[in-house]
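Only one structure is covered here, and it is reproduced in the block below.
Note that one protein chain of the assembly has been removed; the remaining protein chains are unaltered in position.
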Amino acid sequence: MKDETKAAIICIAPAIFIIGTFTIFPIFYSFGLSTTDWDGLSPTMNFVGLSNYSTLISSGAFWNSIEVTLYYAVGVSIISVIASLALASLINRTGGRLASFYRVIYFIPAVTSFVAAGVVWKSLFSPAGFLSDTFRSIGLSPPNWLANPVLAMPALILVGAWMRLGFNTVISLAGLQSIPRGYYEKAKIDGAGALNRFRFVTIPLMKPIIFLLVIMSLVDAFLIFDLAFVMTGGGPLGATNVVGLLLYKNAFYYYKMGFASAIGVMVFAIVLIITLVQMKLFKFGRGA
Amino acid sequence: MARLVIKNLVKRFGKTTAVSNLNLNVKEGELVVLLGPSGCGKTTTLRCIAGLETPDEGEIWIGDTLVNDLPPKERDVAMVFQAYALYPHMTIYDNIAFPLKMGKVPRREIDVKVKKVAQMLDIGKLLDRKPTQLSGGQQQRVALGAAMVREPKVFLMDEPLSNIDAKLRVHMRAEIKKLQKDLGVTTIYVTHDQIEAMTMADRVALISEGILQQYGSPSDIYSHPANTFVGTFMGSPPMNLIECSLIEMNGLLSLEFGGFVYKLNKNIAGIIERKAGGSKLVLGIRPEDLTLHLNQVEGSYEGKVSIMESLGRESIAYVGVGADILKIFVPKTLGFSDHIKVGDKVWVSFDEDKIHIFDKKSEKILIW
Partner (left out) sequence: MNERGISQATVRNPIKRIAGMVRRIWVHIFLLTLGFVVLMPFLWMITTSLKPPELLHVSPYLIPTHFYLQNYVMAWGSAPFGRYYLNTIIVTIGIVIGQLFLSSLAGYAFARLRFPGRNILFLVLLSTLMVPIYITMIPSYLIIRTFGLVNTYLGLILPFVVSAFGIFLFRQYYIGIPKDLEDKALMDGCSRLQIWRHIFLPLSKPAFASLGIFAFLFAWNSFLWPLIITTDPNMWTIQLGLAMFSGVYGTQWTYLMAGTTISIIPAIAIFIILQKYYIKHLALSARLG
């Protein structure tokens, strides 16, 4: 069917070209760049082997980055998944009449950009902002959230979870609605109360979805950039200096493109590991 | 219109051979039915003619042209699909006009042709609607129209009536047949329904497991089946098959079955003697060629009624004779079909002119 092959070439050539150029080729190029000390501007670059990586591994800043990013990712992931499950259960409880309405309401934050969310929340968190005013009005003295190394990241986590909630709720809801009513009815007949039904019917059947949600939220949160850039710029004292920011600064502020590429490769490796682990675990989860 | 010739067609899918060495010669203007059970290869054959499948071996000739290497659009054949394949997003007008549009026919000419076809099929009022707004029968006519408007050399129809309810089907059968005769276009019609084949075909090609079993007029295939498959496929209820042995009794060749003996007359005996490959034979006789008697009649065999099915105009009696259960038509006109009960003792006689004798091993016909 030579005709089909000819037509296929026309159909997929642009896609292959773009994806090849801007996704596949860059992966290899990043690996290559990471072995140089290039600054991004000079006409020459020197091969330095794996020294960028050894620098990274012994770099406090790098590990700090990884740590705070993980802190953020795990925080957002856990909070948003649990909240979304609860929300979805409640929405389901209402018999689904206003479900679409609620879905839209909770989803609106997700539709706005992280930049916009960051700008709004930064204002809310600021010492003269709405949140602080509210604290004062009930007699508490508000901290300067974003300038406080301990509270800065939790603040970001709050915003991150707020943004993620809608997405996770939609998926949880879809999952809940796909559980056949028959299971609940049988459980009721077998004498299970609401809590037990949740424990023995809902949770087990939702396991794959919950797992999926956690992984998706985790990986997505790990890649945070916009929010941190706008709200804290990485401070205070590196408390929110997530990996994305670290990479960006090294590449475009400090002119260490080779070094930044190494960071990129590390991030890729981490995401790859998480994804592979997920695939393996998912198979077991499915079996169970 | 043109004649269609298929030579030694072979088509395989992986390890299975769907069509095995098929040879078919279709005359100009003929309506040939490819008949057979599901999976027998008839649709595959049709698709090879259409150009939707490529034969592994063999040749397909449309008119004087060898079309094996031609894509569908260059073969000048039009196809009506089982599920109509109407473009859901186009109006009926556009559906019918589409092939002409692809063929770069000028718009005015398209309009004339579409309206003409629509009128022929009585769908002129539906031209502005979309397929989902039409009934099954209407959609089918649109599908026919889309094929007709191309004025092709060959019409191919893939079970066009399967999705239509029974009553409408009877009506559509006649319509399609008339249409085909009026247009005079060579037509290949695929179906698994033998009634469609019997009523519509000029000739029937009966296919089983990729192999052509018999090719002839409907009456030919019905009255003179080439083997037991053909014999039992045609006719409802199917032909009765009685396994028997060839014996010699009192100097005469006879068939012995279940303790009964059927004497062969001299002509038949002669032929059997020559052709039979062994002594194991199969006697075939259709339900309408058996007669049921309430009393013993000369040459009849005793049996016991096991089931009676009343079809209104006639009944079917299932009678155990010897080791076999014979299906026998009992017309109402005989008067006693209402009185026969299960368990009754009855006698069965054969219409001698209508018996078929098959060789048991090869299943082929020896005599009819």
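Chains here go by letter, A and B, matching the order in which they are written, and residues are numbered from 1 within each.
Quick note on the criterion: a contact is a pair of C-beta atoms (placed from the backbone, for glycine too) under 8 Å apart; a residue touches a chain by one contact, two chains touch by 3 or more.
Predicted, not measured: the structure shown is a model, and the values here were computed from it.
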Left-out chain, listing which of the shown chains it touches: A, B
Residue of A:Val170, A:Ala192 or A:Leu205 touching the missing chain in the full complex: A:Val170
Hidden partner sits against subunit B at residues 50-52, 71-73, 77-79, 81-85, 87-90, 98-99, 102-103, 146, 150
In the full complex, which bits of subunit A touch the chain not displayed? Write them out. 1, 3-12, 14-16, 18-19, 21-27, 29-30, 33, 40, 87, 90-91, 93-98, 100, 102-109, 111-124, 126, 128, 130, 133, 162, 165, 167, 170-171, 174, 181, 185, 188, 209, 212, 215-216, 223, 225-226, 229-230, 243-244, 247-248, 251-252, 257, 260-261, 263-265, 267-268, 271-272, 275
